[in-house]
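A protein chain is absent from this complex, but the other protein chains hold their places.
By letter and in written order, the chains are A and B; residue numbering begins at 1 in each of them.
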Amino acid sequence: MAEIQLKSLAHSYSKHPSGPEDYAIRQISHTWHKGGAYALLGPSGCGKSTMLNIISGLLAPSEGEVLFDDVRVNELSPKERNIAQVFQFPVIYDSMTVFQNLAFPLRNAGMAKDRIETKVNEVAEILELEAVLHRKARNLTADEKQKVSMGRGLVRDDVSAILFDEPLTVIDPQLKWKLRRKLKQIHEQFNITMVYVTHDQLEASTFADKIAVMYDGQIVQFGTPRELFERPNHTFVGYFIGSPGMNLVAVERCEEGVRFNGMTVKLGAGLQSLLEQSTSSNLKLGIRPEFIQLTTTPSDDTFECDVTDIEDLGTYKIVSLTLGNQSIKARVDEDHAVAPGKIHAGFPRQWLKLYVDEFLIEEQTE
Amino acid sequence: MNKIPDNRAWWLVLPVFILVAFSALIPLMTVVNYSVQDIFGPNSAYFVGTDWFREVLQNENLQASLGRQFVFSAAVLLIEIPLGIGVALMMPTSGRRGSLCLILLAIPLLIPWNVVGTIWQIFGRGDIGLFGWALNEIGINYNYTGNTGDAWATVLLMDVWHWTPLVALLCYSGLRAIPEAFYQAAEIDRASRWAIFRYIQLPRLKSVLVIAVLLRFMDSFMIYTEPFVLTGGGPGSSTTFLSQTLTTMAIGQFDIGRAAAFSLVYFLIVLLVSWLFFTAITHLDKEK
Partner (left out) sequence: MKMNKRKGFGISIYIVFVLLPIYWLLIMSFKTNQEILGALTLWPQNFTLANYAVIFTDPSWYNGYINSMIYVSMNVVITLLVALPAAYAFSRYKFVGDKHLFFWLLSNRMAPPAVFLLPFFQLYSSIGLFDTHIAVALAHCLFNVPLAVWILEGFISGVPREYDEMAYIDGYSFPKFFIKIFIPMIRSGIGVTAFFAFMFSWVELLLARTLTSVEAQPIGAIMTRTVGASGIDWGVLAAAGVLTIVPGLLVIWFVRNHVATGFALGRV
């Protein structure tokens, strides 16, 4: 087990990167603490897998440092880093049996035979592979193959960390859920540092204590699932997390706060002064659909909207609204009656977020 | 893949069938016909049954030739298969250097067999050949036309030079087909270089190795032109292999009946051994 620290890490696949667009990873500094269960969440192509391969040592970063417990490991091989990694698609040694597959990393490390036996049986039990343990791995189903793949990572309990690169992509949904629980259990039992790469927010939040959201080669926010939901630090986090994502409206400065379509949103004095420190004109207001309050009676801080669509999703409804020429979405409870036509929307102050150059600005409340 | 049952597919196979029947079936029947008759002239032949076969099987000359043939083919396989795998593993994996390597390696395969013989005939000579001259210079008494051991060594070396590239190219394309993820997983699993070869590369080379072993066995078992040009089968008959024995018998001595019986035995041996190889390897594959 180790604490994994990344220091101004950057990586480009081209030999002579000419600009920031040539970088898969741009200047990341980040720490994965010992024994944590982390998720690395982001859309495809944001550099998640690249980062994982750099941590495991399959890839040497073009710039920056990787530290394991404060020791630089840039030049060390995966073997020397003692790290386990599970890939997106199952990699199995098809000339071996399942048992031999699981024992392979232990044998390579020269572990004693009886210890290997115990360890393999333990993992096989957790992953429910006992029935096929002595079968040739090539005859397994895709699900079982991926379990074997994961098992090879999990048998090693002395590792610095286990990295998972979207390990459940090929697994069917029911088993997915079960395996995620298993991983969580294994984590609680052995307390190994785990980093789990995924593009699925649900998967990330059920597995991890803390989630790092990656966007365009950078980690834009690192926090608990709740923090990501309530206080998205970057417009991308707001948009990517939650279903539907955060409503984001481009606004411009005005006397009392910000304005769009002739409608003014007042800002608190603290926020207003923070805003004045920047000269950027890239301003956005964001609010989660869950926090929009819809009423039929207008009041001082509500705006009149048109309801354009109501989508009933069983336990809740998604209401599409137009406010001026902006279209926004609200999520309301199933029993909340909404009729087509005019409606009034309230944006509670504490859930209304202001983004300058895509990053959140807010008053320090503590 | 599930195949569609449809007998009309015979129309697509018909040209091949006719062509191969013409160039294989008719001659083969001729051979069978000869093998059971004693022929003195165009109109005088009589049926001798299995006499030729009995004689051929007891002929010491042929037995010796068959023995040499097996030793030669075994040696060829034992040297060329491992060496070919080794060469394939050493080849650059991509880029200009990779394709340059491929082209250079493939050259021996495209040289007419008599020229291969000629090249080594020249190369190995003590007076005008670099190889023979160099060996003699460093004090090794080497003469492939006079010394049986040297002749064998030269014929083998020539065959290794000639055919190892085929094995190497087959293995090289087999290796290219292994996805990068396997090497990554092996690295993560702390596999040694040997373990990577043993558990990742070798299992995935199996299908191309079956092809390589079969092709090399068949072709080495039928070798004729190269040793004929290089040593003429000598010294004595020490490098005379089956095809040469047969050719001498059929065309040199015009001993048609015996040659025909011998031909059939020869053909059957190739078929049998190829079949044995094939079932042995595919059987290993199915084992649990």
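Keep this in mind: contacts are C-beta pairs under 8 Å (C-beta built on N, C-alpha and C of every residue); 3 or more make two chains touch, one makes a residue touch a chain.
All values derive from a computational prediction rather than experimental measurement.
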Open item on the list: By the document's own contact criterion, which visible chains does the hidden chain reach in the full complex?
Closed with: B
Open item on the list: Just to verify: which one of B:I85, B:L170, B:I188 or B:V213 makes contact with the chain not shown?
Closed with: B:L170
TODO: From the listed residues B:V76, B:A185 or B:V208, report the one that touches the chain absent from this view.
DONE: B:V208
TODO: Would you mind spotting which of B:W52, B:F72 or B:F123 touches the chain that isn't drawn?
DONE: B:F123
TODO: Since one chain isn't shown, list which residues of subunit B touch it in the complete complex.
DONE: 1, 3-10, 12-13, 15-17, 19-20, 22-24, 26-28, 30-31, 34, 86-87, 89-92, 98-99, 101-116, 118-120, 122-123, 127-131, 133, 161, 165, 169-170, 172-174, 176-177, 193, 204, 207-208, 211, 218, 221-222, 224-225, 242-244, 246-247, 250-251, 256, 259-260, 263-264, 266-267, 270-271, 274
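Please note the rule applied: only the chains that are shown with their structure count from here on.
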Open item on the list: Residue numbers of subunit A touching subunit B in their complex, please.
Closed with: 53, 56-58, 77-79, 83-85, 87, 89, 91, 93-96, 104-105, 108-109, 135-136, 149, 152-153
Open item on the list: Could you list, by residue number, the parts of subunit B that touch subunit A in their complex?
Closed with: 181-182, 184-185, 187-192, 195, 199-200, 202-203, 288
